[in-house]
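To start, the structure under review is shown below, and the notes come after it.
Yeah, one chain of the complex is gone here, protein chain that is, but the others are all in their spots.
We just call them A, B and C in the order they show up, numbering each chain from 1.
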Amino acid sequence: MQGSLIDSLARQGITRRAFLKYCAMLASMMALPPSAGRAMAEAMATARRPSVIWLPFQECTGCTESITRSHSPSIEGMIFDLISLDYQETLMAAAGHQAEEALHATMKSNHGKYLLIVDGSIPLGMNGAYSCIAGRSNVDLLKETASGAAAIVAMGSCASYGGIPKANPNPTGAVSVSDLVKDKPIVNIPGCPPIPVVMTGVLAHYLTFGALPELDAKGRPKAFFGETIHDRCYRRPFYDQGKFAKTFDDEGARRGWCLFELGCKGPVTYNACATVKWNGGTSWPVESGHGCLGCSEPDFWDGGSFYKALSMPADPLKLGGAAAVAGAAAGVAVSVANRVKKGAAKASHEKATLADLEK
Amino acid sequence: MDALQFLTWVRGPGLDIAVGIFVLGVLWRLIEIYTLGRKPDLAEARHAAGASGWHTVFRRSLPPPGMMKRSPVSYIGGYIFHVGLAIIVFLFAPHILLITNLTGLSWPGLPSQFVDLVTVVTMAAMIVVLVDRINKPAKRFLSTFEDWFTWAVTFLPVLTGWMAVQHLLLPYTLMLAIHILTVEILLIVLPFTKLFHAFTLIGSRWYNGRVNGQRGVPV
Amino acid sequence: MSLDAIPVHVVNAGEGGLSGNAPPLLRELLTGVRRLLSDAEPSSIDLTALPLTPADLDWLRDTLGQGEVRVTLDANGESSLDETACPGVWWVTHRNEQGAVVAQFLEVAFVPELVRAQVEDIRIGSAYLESLMSENPSARSTAPYDEEAASCRDL
Partner (left out) sequence: MSASLEKGIHALKEVIDAPIASYFNSCVHCGLCAEACLFYLETGDPKYTPIHKLEPLRRVYEQEYTLLGRLKKWTGLSKPVTDDELDQWQELVYDSCTMCGRCSLVCPVGNDIVYMVRKLREGMAVSGHVPDGIKGAAKRTVEIGGPMGLKWPAVANVIKKAEEATGLTIPVDQAGADYLVLLSSMEIVNFPEYLEALAKIFNKAGITFTLASDAFEATNAGIQIGNSDLARVIVSRIVDAAERLKVNNVLSPECGHAYMAVRWEGPNLIGRPYSFKVVHVLELLDELRQKGVLKVKDKFKEKLILHDPCQIVRRGGVLNAPEPLVQMVAENYIPVADKQMWNWCCGGGGGASAIHTEEAEALRAKAFGIKKRQIEDAGVKTMVTFCANCRIVMEEAIDHYEMDTQLLGLTELLAEHLED
């Protein structure tokens, strides 16, 4: 399905003006200057649509659903059409050998130019036997496809950091894309699932400027993952005033106070949920009364209970009892030894005489 | 090991170990010290008002006449950072939260901006007292490695705590983890260094007051 | 119980006072307007990207005042493009389907870019006009951008 985006958009009933408005909003959200908005509009409208390969590995299709917005098609969904999604098992009509051929055809024809989107973690256990497509392990498939990719987008926490499959005890030996592929530019879009607009923002940026956006230390686009949820949270004033909800339905919770005490991981999680929100700006976890789980951070699943406050120690008095007994025992042992020594010294006391004063 | 795992370890097993060693150390040392015993004083006591162990335990917190003039830095600096530490630990909202989680006791805290100010003043006082320890001949002469070490072990938690709250230098996750780590070091070190004066001070002042009170001198 | 049932009175930290970042914008607008007059070059300021508190925005809105033209654009949520008291300076506010403000700009131009009809849209509009004039009713499409019709075409 070739041809420029603007033709297909028009057929979807999206006017050029609507598209321009969307680009302006996207540029503003990515903290790009307004002029970039217009540049994005031109670039995306006329750009030859890059070929994209979507490789699903150990994933739950949550990311696909979140990105393709299957429940409410909108501009973002259309933008997603902007790319010629040549291989996406869930969405493509073809299956079996036909699908494989489409994949290899795309890889051959667009070698070095296509964008590879990886969804899900890659199991290394039993040398990759945990997850295979057409008899070939994910590891091989990834390596082969990555070699010809211009850039790789790790979609969701699984692809970015290993996510839930990698959680303790990690039976399948799951790893993230960046653990395997070292020689290609990789952008991680963590989140379980990730925020749709982040995906389209990265694609728009890639199309307009032909490069991946600026990334942070963990390979995430700074425009969306530069700040912690806590710093952007609308309940932050309550945190500063020490107003905390104690239980999920107490007076504090009803008043919309801070959920710090209920285990919110906002302070340690970098993501854009607090500003961009979910489901088309309807709400986001904290606004709906539940603490942030920190799903865009590595190994969030093993970061301690979701309902234990960050500054709260897990169970510091666990060793307390044993320590008290051991301490008392050590103390008593030394005191007995001291008494014996002092008693012996007193017993062997020789009455001092004047002679004892002379050397 | 990234910041969140480090924080989880420090909050979890790290703190368990630290609190364990702290409890073990305190009990061991208290028993080791106070079971050495004391011979009763057979001399006939002189009864004078205000001359008893417990009076001294509280009175000795005030500067004796004329001493404030001789070394104001020790006294004023000392009061400020001790009171400051108390305010930070017991009247700062997240700390009260911590204590409530452990003991169930809860009380209102001070506004966090005020505690921030107190923290800065406390750190300033500690630095002044450190400089005094370097400059004053008697103090410097007495100082061993333990004095500089215990100063650092007490100063770091305050600094890192303040930096965590102010989001300075390092991301909050890492700084909070470092803060908790420095607190753990303080807990582990306390019973085995001069910081144990926090506990033995009561005993020492009581003995001093008792011995002199027997002779009718309200020290 | 819907979300807005929660009696939340959000005390935004910056609500109290002005952050002082608004006044310098007037100077930037002035240079923009001069450039518009001298070399007919439009420009715009992205307000959401600037650290402006709600109080700043209100101050700005009161200062710039109300012009004669108010444009409402219904495309993917409502947008309003109002002329301020200073002709050529337009206050553009975009909202999404839920009505939440997603972007705000101060555009210095003869006419805001979005108000101008776009060439592609006009071309599609002309096709629609032709269909109106054709005889048989079935060929007449009901609207230039018929949502349902579009979605049934192949993706």
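Structural remarks
The rule is short, and it goes like this: a contact is a pair of C-beta atoms (placed from the backbone, for glycine too) under 8 Å apart; a residue touches a chain by one contact, two chains touch by 3 or more.
Here the structure is a predicted model, which is why all the values come from computation and not from measurement.
When the full complex is examined, the chain removed from view is found to touch A, B.
When the omitted chain is restored, the residue from A:Ala95, A:Ala217 or A:Ala355 that touches it is A:Ala355.
In the full complex, the hidden chain is touched by chain B at residues 28-29, 32-39, 41-44, 46, 48, 56-57, 60-61, 64-67, 70-71, 74, 78, 136-144, 147, 192, 194, 196-197, 200-201, 203-209, 211-212, 214-219. For chain A, the list of residues touching the undisplayed chain reads 330, 334, 338, 341-342, 345-346, 348-359.
By our rule, only the chains that are shown with their structure count from here on.
With chains as nodes and touching pairs as edges, the resulting graph is an open line.
Computed centre separation for the pair chain B/chain C is 61 angstrom, with centres defined by C-alpha atoms. The set of chain C residues that touch two or more partner chains is empty.
Contact residues of chain C toward chain A in the complex are 3, 6-8, 10-13, 44-46, 48-49, 73, 75-76, 79, 94, 96-98, 100, 102-103, 105, 113-114, 117-121, 124, 145-147, 149-151, 153, 155. The touching residues of chain A, counted against chain B in their complex, run 228, 230-231, 240-242, 244, 261, 267-268, 294, 297-300, 302-304, 309-320, 322-324, 326-328, 330-332, 334-335, 338-339, 342.
Chain B makes touch with chain A in their complex at residues 2-5, 7-8, 11-13, 15-32, 35-37, 93-94, 97-98, 101-102, 109, 111-112, 167, 171-173, 176, 180.
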